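So that we are looking at the same thing, I have put the structure below in structure tokens.
All protein chains but one are shown in place.
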Amino acid sequence: MANCHGNHEHGNCKTTGLCPIVTFPEVVNIDEIRDEIPEVKTFYLSFPNKDVEREFRIKSGQFIMCTVFGAGEFAVSLPPSPENDRFHISVRAVGKVTNALHALKPGDKLGVRGPFGNGFPFEDIKGKNIIYVAGGIGLIPLRSSIVHALQHREDFGRIILLYGARSSQDLMYQPDIKEWQQNAGFETFITIDKPEAGWNGEVGYVNQLIEKAKVPVDNSVAFVCGPPVMFNSVIGEFLKRGMSEDAIISTLERQMKCGIGKCQHCAVGRTLVCTDGPVYTYRQIKTLGEQI
Amino acid sequence: MNLAHYKPCVCNLCGTGCGQFLNTDGQRVYGVAPLITHPVSKGKLCIRGWHANELLNTHERITTPLIREHGELRPASYDEAIAKVMSTLQTFKGEAGEIGVLASARSSNEDGYTLARLSREVLKTQLRGIGAEAGHRKSMDSLRHAFGYPGAHGSLTAIDHADYILVVGTDITRQNPIIGGNIHAAQRRGARVVTLSSSRTQIAKLSTKHFQEKPGTLGLLVNALGKSLMAIRTVNHDRRANIDKLPGYSEYAASLRSISSVALERASGIRYEEIEEEAKYLEHAKSVVILFSSGISGLDRPTIDAITNLALLTDRMDHPHSAVIPVAGISNLQGSFDMGMSGELGNSVFKALATPDSAIKALLVIDHDDGIIRDKARIAALDFVVYACAYKNAFMELADVVFPLPAYNETDGTYTAADKRVQITRQNVDNKRGILPGWNLWQRLAAAVGHHWGYQDAAHVFKDVAKHTPGYADLSHELLGKGFGQHWNPKGFASSRQRQFNAINIEYWEAPTSPQFPFALMIGKAQHYWHQNNLMRKTIVPRREYDQTLWLYPQGYIEISPDDATRLKVKDKWLVNVRSSIGTSMKIAVKISPDVQNGTAYIPYFIKNMISDFLLPYENAYAAGEESVIPIQIQE
Partner (left out) sequence: MSMYLLSAHDISALVTELQASYDVYGPQVEPQTKQVFFDQLASAEALDLAAPIPSMPVKEILFPQMERILKYKYDAQSQSVELSKQYFERPKVLFGLRPCDLSGILVLDRFFLGQEFVDDVYLTHRRQCLLISNTCLHPFPQCFCVCTHSGPDADEGFDLDLTQLKDGILVRVGSEKGQALADAHQWSVASAAHAAEFKAVVERSIDLFPELATDNKAWVAKVMNRITTGFVKPETWEYIGDQCFECGACSFVCPTCSCFNIEDSATACGECERLRMRDSCSFEGYARMAGDHNPRQPVEDRRNKRFFCKLSYPQSKKYLRPGCVGCGRCQWVCPGDIGLPNVVQYIRREITGGQN
């Protein structure tokens, strides 16, 4: 890719054959905007430059640097599956840049650099049970892997989703969830914090679903994403059941400016989230020496 | 041969006056470097100084004169805007108090001097004032009485040699970090550094001794130190000073003698024995430096009088390494005062704006901090408001005509630091848009109504400054360009050798707290206590730092002690309701800090809605400055 300034000798380019967009943002068009939950919107994107589009390949668990023209750049995880999925991002309006993004309309342009980051270890987990545990918008970084795993259903044992949110209003990707619930090969457990009129599903916190789902511990790997309180209680639950710290996988979020391991804003302990992460095992996270 | 990119200048971001280089090609400013041989800063800069390049690169600049038409500001030529301003101002009577002039403590001396001329000779108004001057006027009055001239006694460089350094109140490591660094260096070389401060500030942590007094008792503590020093003198006949011959001594001595150690301890929480111990060190010091904060958050007059009196009482003020310095937060507060832009007490522009039935109808304002616009409604209701500033800010909304100004380094100018050091910054960056420097703008305004001053450049203006400003007689641009500036000469004041004590009253200040409002709330001592918010908002990294606390505490915060937090059953970042004894209230997050005493609470000075909604109704908060205390209750 003309824009690539990856170090082909050392880096991702060599190991994956995928050249990311490193320095100059490539322009993407906003094709469609969907309201997900309060404060969160999903933006469907496409590259006007079809050569770039062809070479833009992602791995589950990676992220891009997204420029909102006039406001700035921010890091955002990629929810689409690497295969046969629409290119999109889901973003919560929390700061100056993401608020500016929410003000945009279809046809507006964004800049994209990436994809960056290590991604989930997809090859290493073949043949295992996969347990996805998400709280609130923690489903965003997991969606890519979920869709991808379902596209390769035969490669895995049980696939389970435990998903919790504050209320039914706060459940991400509801069309996807409806589809997943119909999928016989996918065990989904959805819970909300407090009872609600018209809600027939589970009520309570996500960690309580672990018992309910009779989650297998042996030959399993858990992907956990959500707010720190949920994260800690879920991890505690898994460890109690004897799950290995290496089998619990999560993604870290840090402030990022460059995405390529140079600016050091995302340094955590001795690693850089942008290049060494954002995907870490719980054993790694534990040794980082900083707050999650 | 001058270098291609590095140009020496003076940092303009507080009253310390640090030496700085700009890395510039004359068009843009790429960076800064510290100036190693500068006598005060000695190759150091604080976060503000290190990011001056970001400020000088901001695009939030006023680039052309603007005139309000149909409610909107539209670009105008200088000729049109000047004609509009002067024809309108001529319809008002300056002598009758219809025109006010509110100067900036960041303007150069040249700009300040010509603005003073414009006010006096052309607009004929007495209604003057300098933004943020409130506290400084008190410092000047006290110093003038004590030392015979309105300015610091001695130099900031005295810190590097003095035996004894007393810091009263201010967290100087935040407000003037390089002075704080010099004090820290002095402490390491063996000077005794003593801080009086109700909270455990960074300078308190770096001091040899920290007296953590109860709020509102700084002056009492300083006077108690005076009492013990006087007691040592009385028994030690080898060290009989002639200070008892100075006017005001006997009254001062009588007041000191009246201090009761029991009452002192009850009011301040400090035991008199501790102060007696301290006085022994002070007695042995051959050179003494006293620093206190001066400006918008400065000390009240009785506290400053206690300080200047103690300075005289040490009898060490003639030592070359002694000093008493009102530390200014803003670059040219002292200079603006010297240039005569401060209003007369009781007849200032502030007073006119605050008095509902005053005659004021028109206002000329330079570079106002938009975070603290007082009497905003009154200003909005005036017939005519003219505003001049280098940077865009909210004050523009109040103006009928707006003028751009060059930023520092885009024009020649001199600035007078807190210790009277007058320094020059040359034009190092192109003034691309042909913006008139302040002195020339004021000259053009004067000329429009027939007053022709004939100034060619800033150096020419400075010749007049030297001729007409006491203390500045020996100075010129040429001279100032050769070294690192020069202190103005106190001998320019006839009374400069006449020392005398200020009259003091010993008061055992009772905290206005009550069972209903048990917390003594103080403003302005939070970590991000920056006097330059107006400018720092235009930078990138310092702005991020400034906002940092707000990321953690989006509603702002109130600092309380861990014990009080336990008693109130609140945790860090919990929202509480804070209600003052006069009924104002706000919702704010709790920040638990071990540096705060039980029963006291602090809120940062910079949070806008707090300043305007919560504090502005509290008149005393401004009058008392740094020592102001508001009784509050805190509820979950």
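Letters A and B mark the chains in the order given here, with residues in each chain numbered from 1 onward.
To be clear about the criterion, a contact is a pair of C-beta atoms (placed from the backbone, for glycine too) under 8 Å apart; a residue touches a chain by one contact, two chains touch by 3 or more.
Computed from a prediction, not measured in an experiment: that's the story for all the values here.
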| item | value |
| --- | --- |
| Among the chains presented, those that the missing one touches | A, B |
| Residue, one of A:P121, A:G201, A:P216 or A:G261, that touches the chain absent here | A:G261 |
| From B:V101, B:I178, B:A390 or B:A511, residue that would touch the chain that is not displayed | B:I178 |
| Residue touching the undisplayed chain, where the options are B:L13, B:L35, B:M230 or B:I523 | B:L35 |
| Option from B:R74, B:K124, B:H284 or B:R544 whose C-beta touches the chain left out | B:R544 |
| Residues of chain A (touch criterion as defined above) contacting the omitted chain | 5-7, 10-12, 22-25, 27, 67, 69-74, 92, 94-98, 107-109, 111, 253-255, 257-258, 260-268, 270, 275, 290-292 |
| Where the missing chain touches chain B, by residue | 1-6, 8, 19, 21, 23, 30-37, 43-47, 49-50, 53-54, 57-59, 173, 177-178, 180-182, 184-185, 188, 202, 205-206, 482, 540-541, 544-545, 547-548, 551-552 |
